[in-house]
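Omission of a single protein chain aside, the complex is shown with its protein chains in their original locations.
All chains are identified by letter, namely A and B, in their written order; residue positions are counted from 1 within each chain.
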Amino acid sequence: MQIIYSDLLCIGAGLAGERVAVEAAKAGFNVTCLSIVPPRRSHSSAAQGGMQAALGNAIMGDGDTPDVHFADTVKGSDWGCDQEVARIFADTAPIVMREVAHWGVPWNRVEAGVHTYYKGGKPFEAEEKLEKHGLIHARAFGGTAKWRTCYTADGTGRSVLNTLDSMCLRYEVGIHDRTQAETLIHDGENCLGAIVRCLKTGELKAYLATATLIATGGYGRIYKATTNAVICDGGGQIAALDTGLVPMGNMEAIQFHPTGTVPTDILVTEGCRGDGGTLLDVNEYRFMPDYEPEKAELASRDVVSRRMQEHIRKGLGVKSPYGDHLWLDIRHLGEKHITTKLREVYDICTNFLGVNPIHDLIPVRPTQHYSMGGIRTNRDGAAYGLKGLFSAGESACWDMHGFNRLGGNSLAETVVAGRYVGKKIVEFLKGHTVDFKQSAINDAHAKVAARIMEMTKSSSKQESAIQLRDEMHSTMMDNVGIFRNGKDLQKAVDTLDELIDRSKNIKLQGTAIGFNPEISLALRIPGMLKLAQCTAYGALMRTESRGAHTREDFPERNDKDWLNRTLAYWKEGSTRPELKYEDASPYFEIPPGERGYGGGKIIAADIPEEKLRLPKNSAEKKKAKQTKKAS
Amino acid sequence: MDASTLTLHVRKNGAGVGRLDVMQMLSGVLLIVFLWAHLMLVSSVLISPKLMNAIAWFFETTYMAQVGGPLIGLLIFAHFLLAARKMPWRAQETNAFVKHSVMMHHKDTWLWLAQVGTALLILVMAATHMWVVLTDLPITAAKSAARIQSGTWLPFYLILLPLAEIHVGIGFYRIGVKYGYITKANRKWYQRLENYMMGGFITIGLLTLIRFLFLTV
Partner (left out) sequence: MSRRLHIEVFRYNPLDPNSEPHMQSFYVNEYDSMTLFIALNIIRDEQDPTLQFDFCCRAGICGSCGMVINGRPGLACHTQTRDLPDHIVLHPLPVFKLIGDLSVDTGTWFRDAGARIEAWVHNDHEQFDPKAEEVRMENDLANEIFELDRCIECGCCVSACGTARMREDFLGATSIARVARFYLDPRDERNEENYYQVIGNDQGVFGCMGLLGCEDVCPKHIPLQDQLGIMRRMLAIHSVKGILPKRVLEKLQHKGCCHESH
């Protein structure tokens, strides 16, 4: 077996992975990045909207500060986030945006003068200030008090990823693409690297490293309908969970989007509904007014998604080979409106659906979009449970998002956490050596090799990985969607129990020498089922509604019992995680309160007085900063 | 300067390649101009053989034909040397390119193959033509007509004429593209222009040949 040593092994080369890699490589460490696809194809490239940072250059972001950004983030999280982390994030974000600008990101800039902008579909005029001309501009995104989303046209993820990848090239980060980490190598205390499958040859290799970072993005592929890329299968989270030592945080916190297109689940903007688009069912009947007489399609994202799901469940969805869906109708908006203001929607429909929205209906359904949960880390990005293991980006539960992330905060998180965690890893590497125990390496290798062997050889087994995947998809879509209740969740948990058992008997259908794509799926399915179970079981146990986790049977936010974070551990051989809970935040700079949108009842908590203040040292630091600013 | 800019100080490419490219382009441009001028001269016979004779006389008494002729020969030779760098001399290259053109069914790609193909024939035929004309000065309409009417030369010119015009027409278009004069915005227009030009010049050339064929000597 080939063994490759590095100081830092980054599993994942999206924005988070590459940002950490650059930080360590700049400090002179030897870094290797693994990625299933060439780094620039990572799913970060798909994010078009932008990154939030309180630069306050745009006129509509005038007066913005990290404090306002922090408050928006905490409210957005429905007080589920770690406020210490959210604070680090909001304070660092502006620096990071400028840093990547220095490295080459072509951020859109402020142009002094009067411009026409849109808010809720309505145009208005605002004048950009002359003294801000040429500084980084910002656009609007949901749930924020100020416009603070930095962007590069419609390709923010693309341009920032290009820039970070160019920095990896410049600092000679080793990029090993078409590799997939299968399992972590550890000795029960230290993480020593990973066993990795080469996706060109099918070979297994050992990558040893003093520090290992997991930055493998989301795991949306446990759902059938997801905006995530086909490689977003949670490989990193699975590897961590499989150690039995590292917990996943808040796996039940999953964000959905109401209008993903069918069949390929590409998002169409909510602007469609804002501008007067309507939702129709199989009889081309407009159903929303029946549910929400006042607001109809303009009700909040959550409500619309829920009603859509409800209506489909009544059997009024449109049957298609790709599953049931509803129609989005924007025909009455007219050709001019559609080809100018809704240009993006027009392009997606014509390029990917073969639907012309001027004359045809657009097939849509609620779609999984973002996973707030992931590998639980402390504020330095160090995973719980294993020394030398770190995580950042969507795969991590660093926990600045709590139960709901704000649009534009996740892309920003990747680079902000990347920089912050990167610096912490550099500190770790400077003061740390490990002993690469041969036995640990052999054990990890044997485990993966045996799994592959069994799937190919054993004749008593007969489960098909594709079949299991499809069953997982339908269970998750039907029972662990946007709106959840005890009965359905229980059904999902039971089904997943069974699927997990069956997944031990996967047998390959075909054979191929070298790389075989079927093995990739077969290796991944058992782990994906575990992630799905963490999600379903966590959701079943959390008997309240918070952020994106909405229980029909427990509609109130219960701060008294549930102002906490779920930690899911997996014991080898079981079919359910073991759940533990920890406080949502070490202290509450902003005490739990109303979000100001979404509504809902709140059961108040008794929070001890000392937790409602900043801890002493950080309060002092803050004060010092403020007095300095004032003077 | 930091490590990222260090590599800039090791020179890899001399100015040579750029200059060769400029020279190839210039040789092309000069040849285009020459060929068009040449066609004008010869086709003056369409107006009257006397005019053609007069022009030829002018070029000879000023010694422009005697000096210019060989110079054009040299120019063609230089152009050949420069352009030969791009020719797919190895069978493997030709093979790859032909396969590629078949796969792509893409017009501009075929054009290049046409240019290379015509080039090889022109190499032989243009040399022959120049030899025949320049060793038999002065140029007169009568002599040209006699050649055409003798029989063997007619098919020769019927082949050389379109070959040369196609080669030059494509060359004109591609110089424009390579040096950014033909842009995304005006490409369609130039493609049409190129077609009209090729068609037009070939027509004039054919008419000239016909005129020679029926010119009573």
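Everything below uses one rule, namely that a residue touches a chain if its C-beta (ideal position, glycine included) is under 8 Å from a C-beta of that chain, and two chains touch if they have at least 3 such contacts.
For clarity, every value in this text was computed on a predicted model and none was experimentally measured.
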**Q.** Residue, one of A:A101, A:L316 or A:L333, that touches the chain absent here
**A.** A:A101
(Q) If the hidden chain were put back, which residues of chain A would touch it? (A) 26, 37-38, 40-43, 45-46, 95, 97-99, 101-104, 106-111, 133-137, 152-153, 155, 158-159, 162-163, 166-167, 169-170, 175, 177-178, 200-202, 229-231, 262-264, 266, 320-322, 348, 351-355, 363, 466, 508-518
Q. When the complex is taken as a whole, what residues of chain B touch the one chain not shown?
A. 1-2, 4-5, 7-8, 11-13, 15-22, 25, 85-86, 88, 93, 96-97, 99-101, 103-106, 108-109, 111-112, 174, 177-184, 187
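The working rule: only the chains that are shown with their structure count from here on.
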Q) What whole-number Å value describes the gap between the mean CA coordinates of chain A and chain B? A) 61
